[in-house]
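Okay, here's the structure, questions in a sec.
With one protein chain held back, the other chains of the complex are shown just where they sit.
Moving on to subunit A:
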Amino acid sequence: MKRCLCALLAACLMLPLAGCWNYRGLNEMTIVAGMAIDEADDGQYLMTFEVMDLSQPTKTEGPNSNLVFAKGGSILEAIRNAKRQLASKLYFGNMQIMVISHQVAEREGLDAVLDFALRDSEMRETMELVVSREETARAILSNDEKISGAVSYDISRIIREDAKVTGSVFSAQFYRIYDDSRTPGINVVLPVFYLAPEPDSDKKHVEAYGCAVFKGSLLAGFFSAEETKYLLMVNGLLTGGVLTFYVPEITKNNITLEIKKVDSSMSYENNDGKIAMKLSVKINAYFAEFPHNKNEGNHPVLDQVERSAENLVREELQSVIKKLQTQYQSDALGMGRLIYRTNLPLWRQISGRWNEMYQTLPVDVTVKIHLANTAMVRES
């Protein structure tokens, strides 16, 4: 009797633990790798889904992807409308990126996209949100040049490894975007991709363009890949990338340093309600290219290289911060958040007029570059 009861109870547990009422096999799913959100002419959403093509054998030709288009008044409606042309339902559990067009980012902002992605239980919070620099968002996914079978997977990998190698895009996962968009004193920054032309042909490939800064939930403007590197430096997210500059006194060629580590710290001074920001960046780097002839001069070159690099970084940082303050009026570096987190009473006083204060906020930038080594070759 007891054994029977045990067996019955064990069978009962199987239902919620292992069994599934709504079981779906792989053949009943259309796996979505990424999706693009555009505005259609009639004001509806035009969605493009990059779906994995499971009809071809992947062993010989590798995985491949197709595009599916659908329209709807809301994001979910468009997704459900896609079923009208598909045999199986779209599956979003493995989706890596969501691309939005700059029109959507400018006019509607991020609220609808963020809410939908975080509310839906199938989509993952670690997806990346990307802004398209092309006319439409679907142009990015329509590109035929794919390395890993789907443009979306390529983009996701480019973003993941960028901060270690190039420093040209921000990584913006949905859960981070949500937190940043709701935290006082910081604005959201998203990665931007575009189609770069290839020389001597009409072909184009997907490439990181830089980043897009937002003001509130609306798009404020773009930064190029080069400028993005300096934004990443301030945020302390950069762990790689290069600095290229020209010092005519040392060599006629460009000098390149490879960044090893960046330590940045932001602080502020408050003199009777007048706030001044201080930004200090310390970079550890080593020589990557130093095509230099030692006969050209006898002065200690390392120091001079360091000074020149420091000047370059300082000027670039100042120009990027100026652009953020005056042109885009977006606190993408989180200067307000710094005050909010470290001095709450002060933040409560100034939060109402922070947007105006921010535009004229003096920012003192100090840069220190230390050349850790000269790689495999002596410096002179």
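Keep this in mind: a residue touches a chain if its C-beta (ideal position, glycine included) is under 8 Å from a C-beta of that chain, and two chains touch if they have at least 3 such contacts; residues count from 1.
Following the convention adopted for this analysis, contacts and distances are computed from a predicted model.
A single chain of the complex does not appear, and UniProt lists its protein name as "Spore gernimation protein", one of "NADH-quinone oxidoreductase subunit F", "Spore gernimation protein", "Rhamnose transport system permease protein" or "1,2-phenylacetyl-CoA epoxidase subunit PaaC". In the complete assembly, the contact with the undisplayed chain comes from A:12, out of A:12, A:86 or A:196. Only one of A:124, A:260 or A:314 touches the absent chain when the whole complex is considered: A:124. The residue touching the chain not shown here, chosen from A:193, A:230, A:340 or A:354, is A:340. Residue in contact with the omitted chain (choice from A:182, A:353 or A:378): A:182.
Within the entire complex, the positions of subunit A that touch the omitted partner chain are 5, 9, 12-13, 15-17, 20-22, 118, 121, 124-126, 175-176, 178-179, 182-183, 340-342, 344, 347.
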